[in-house]
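Quick one: this structure, given as structure tokens, is what I'll be asking you about.
Yeah, one chain of the complex is gone here, protein chain that is, but the others are all in their spots.
Here is subunit A:
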Amino acid sequence: MWITLQLTLGGALLAIVIAVVLGLGARVHNIVVRGLCRTVIEFFRGTSLVVQLFFLFFVLPQFGLELPAMVCGILGLGLNYGAYAAEVVRGSINAVPAGQWEATTALSLSKTQTMRRIIFPQAWALMIPSLTNYLIHMLKGTAIVSFITLSDLTFHTEQLRVQTDTFFAYGVSLVIYFVVAYILTLLMNGLEVRAKHRLGRGEPLREALSVKAPNTTVAAEGGRSA
């Protein structure tokens, strides 16, 4: 359980860093940088996560680079999902209206200022729903690290199965995964509300969380039935 959470959070942190670097790199003008970023993205998206984990775990020692299994796990998950998330970052930045870019030119903001204060905050709000999906995927992806000798939740489930019975052990395990995934989704939704509020859209997080928030519930209901 603990290892599963560590992997998910460690992988997510690494993935977001990689995603931002590759996502920004994939849209610069310099063809060398862009080509490099695209190759890395397509490489990690195109090969299977399992293959990447095994490569880190079995092949790297042949080059004399022996990483602990935990590091392999975090690195593998982070690189794989980072590449997926890089596409989300790139897409969201492209989705920020062109007028925003023009406005920064008109105000003669520097490139860093433009990205950090104008473009990225808006893209961030757009990114969160997709990133939530990938976070859940990553949580589910951690279940394969027992292949590289880590004793995560799935590994312990197998032990519990031997001691008790199949239905109980796997029932408990699936429920734990589901609950963790659900909590992560709620946290990410909170993050989205906050990101939108900072852009001046929607109410602050505290109001959205309070029980008497008729606006959000009505909106959510309306969205479902429409």
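Criterion: a contact is a pair of C-beta atoms (placed from the backbone, for glycine too) under 8 Å apart; a residue touches a chain by one contact, two chains touch by 3 or more; residues count from 1.
Following the convention adopted for this analysis, contacts and distances are computed from a predicted model.
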item: UniProt protein name of the chain not shown, from "YibE F-like protein", "Ectoine/hydroxyectoine ABC transporter, permease protein EhuD", "Cobalt transport protein CbiM" or "Sulfopyruvate decarboxylase subunit alpha"; value: "Ectoine/hydroxyectoine ABC transporter, permease protein EhuD"
item: Hidden-chain contact residue, picked from the options A:Leu49, A:Leu67, A:Val96 or A:Leu191; value: A:Leu49
item: Among A:Ala95, A:Leu174 or A:Leu199, residue touching the chain not depicted; value: A:Leu174
item: Residues from subunit A at the interface with the omitted partner, ascending; value: 42-43, 46-52, 54-55, 58-59, 62-63, 136, 139-144, 146-147, 154, 157-158, 161, 166-167, 170, 173-174, 177-178, 181-182, 226
